[in-house]
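Starting off with a structure, shown below.
This view holds just a subset of the chains, kept in their places.
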Amino acid sequence: MNTICFDYDRRSRVGLPEAVFCEGKDDASLMILLKRFVRGSGHPVLFTRLAPERFEAAPLEVRRLYDYDSLSRTAYGDSLRPEGVVRGAVAVVTAGTSDAAVAHEAGRTLEYLGIEHRYFEDCGVAGLWRLQERLEEINACSVVICCAGLDAALASVLGGLTSRPLLCVPTSVGYGAARAGETALSAMLCSCAPGLSTFNIDNGYGAACAAARILNLGAS
Amino acid sequence: MNTICFDYDRRSRVGLPEAVFCEGKDDASLMILLKRFVRGSGHPVLFTRLAPERFEAAPLEVRRLYDYDSLSRTAYGDSLRPEGVVRGAVAVVTAGTSDAAVAHEAGRTLEYLGIEHRYFEDCGVAGLWRLQERLEEINACSVVICCAGLDAALASVLGGLTSRPLLCVPTSVGYGAARAGETALSAMLCSCAPGLSTFNIDNGYGAACAAARILNLGAS
Amino acid sequence: MNTICFDYDRRSRVGLPEAVFCEGKDDASLMILLKRFVRGSGHPVLFTRLAPERFEAAPLEVRRLYDYDSLSRTAYGDSLRPEGVVRGAVAVVTAGTSDAAVAHEAGRTLEYLGIEHRYFEDCGVAGLWRLQERLEEINACSVVICCAGLDAALASVLGGLTSRPLLCVPTSVGYGAARAGETALSAMLCSCAPGLSTFNIDNGYGAACAAARILNLGAS
């Protein structure tokens, strides 16, 4: 097992605390980290891609000091407190049920960062009315996160209907030509709607951090 | 130069006459073919991907026996006559101005095959109203051909708004992640709208032939 | 678990009912859906890519209200009734035994949609006689679905022998250069036979829906 060098002051530098990406970490290192960042430790850290069976492997006294969510596979002990500033909400929009895990990774990250957010699920464009009915509510938020797989057509349609910063997260939903999210990623990158920004496949965490960077602007 | 063996009776076998794909053919072969299939030869053949400069290289007395169109890069001498059957029209819908060359390859092939068709251009979904205004007219046609590049989001949106056979042609419009039409192709293949069929990149000719296969059903 | 927003009136809009793609859905969502759409619910829905072990996880009283097929991994409760129109049959042709699961996904979807169909299996072109013997029967159908993996040569050969709409489904059969169906997909897309339309890898469901779009034309 190797020693770990932590970037504790990232928050002061870039306004975002350190996070731990759990996939690919060996069990021993993960356990050390889980024990170090429990609620009350004073060091807020968000664990992402933490599979239920790996979290279950931690002792009960550790687990109960975490807020864990299995759909999004995230956990945190201490969270960040909103710092007395009204910063506006984030709309998290999905195309279909299968995009939920990614959308909730974004939502949980926002929750951890103390940022208000709302879900708008199943807005896939094959049934346009589902999006149109909720458009007003979506536009009432300051920032929009759009999670979609397959051809990700929702991104372009939404891009033509909102003036908000639109953060697009391709999901690995689908088979064959969906290529584990690569098609959705490429489609979002070359959307004809102007000013859409794109994130890595299934990277709900990244989109939430980008939303925080935007909303922190208004706060400062 | 090599001898050429032609499939003259393809029409009786599959209901579609032979066509000549001009790209990649050497100049000598192309000239022989252009001379053989002029108007009045009794052998209708469609030339596709025939660049203006290559057509211009033919002698005037050959050229004036062809109906040539430079946008679609197609030419034909004799065309097929509609065989006394009302077969319904084809809607050719495009997302943007840059899809016009492909759409017109489809339209010209339909024209050559004696099939009625109408263009609906610039219906890209970043401005949904452009599609919605023309939806009724589109649905009045029997078959819909959709030409779109970039993320090809138009295909999914259209697929949710029409019950007609929807033939999707990705175009090579765009740069970077558009990957010369590969992204549009993949996006169309994994659209969440049900029952969309897809064709090779820029293959307006193929979609028109598929429309003919469908409309011939009603005719027989 | 997330709430689910269903597109109940898709049928009236595009002539095809909603379907549920089960892969990638979390267990809780899937169970809710299975309970909602049993026979007698009045809402016909087709479940695709429903693995036997996931279906087995449902309670017996739910399972016995479904028509489930393990080869095609499909289930439905209520099905659509043919609406008093003779619409013609669909031929489902395969190259080899390994293409059966995809072919039967197409066949089961047609069954659910109330459309007549027949299977023509093991027609791979390495033994041309197997196709030639059954060609007349195939051409007696109105629409042809061709399921083939590897180099998908069957599509081009069939395309030269039938005038029917030919819907090509690449399958993920094979290894190495077959690249999980990508080669079959590309081969079908660039077939030299004119007017073939192509679907996503293993997408028997999509081809059946496209066949329905075509046959519904005659019905309307």
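The letters A, B and C name the chains in turn, as written, and every chain counts its residues from 1.
The criterion applied here is as follows: a residue touches a chain if its C-beta (ideal position, glycine included) is under 8 Å from a C-beta of that chain, and two chains touch if they have at least 3 such contacts.
As the structure is a computational prediction, the values presented were derived from the model and not from experiment.
J.: Please report the number of identical subunits in the complete assembly described by this file, where 3 are shown.
T.: Whole-complex copy count for this file comes out at 8.
The rule is simple: only the chains that are shown with their structure count from here on.
J.: Which one of the chains is closest to the middle, using the mean of its C-alpha atoms?
T.: So the chain sitting closest to the middle is C.
J.: Give the label of the chain whose average Cα location is farthest from that of subunit C.
T.: Farthest chain from subunit C, going by C-alpha centroids: A.
J.: Based only on mean CA positions, could you tell me how far subunit A sits from subunit C in angstrom?
T.: Chain centres of subunit A and subunit C, defined by C-alpha means, are spaced 35 Å apart.
J.: Counting in whole Å, what is the centre-to-centre distance of subunit A and subunit B, each centre being its mean C-alpha position?
T.: 43
J.: If you average the Cα atoms of subunit B and of subunit C to get two centres, how far apart are those centres in Å?
T.: The answer is 27 Å.
J.: Could you tell me which residues belong to subunit C and also touch two or more other chains?
T.: Residues 10, 13, 185, 200 of subunit C each touch two or more of the other chains.
J.: Could you please specify the touching residues of subunit C with respect to subunit B in the complex?
T.: 10, 13-16, 19, 88, 142-143, 159-167, 185, 189-190, 193-200, 205-214, 216-218
J.: Show me the residue ranges of subunit C that touch subunit A in the complex, using the header's touch definition.
T.: It comes out as residues 1-7, 10, 13, 21, 23-26, 29, 49, 170, 172, 181, 185, 200-203.
J.: Report the residues of subunit B in contact with subunit A in the complex, numbered from low to high.
T.: 95-96, 124-128, 150-153, 155-157, 159-161, 174-179, 182-183, 185-194
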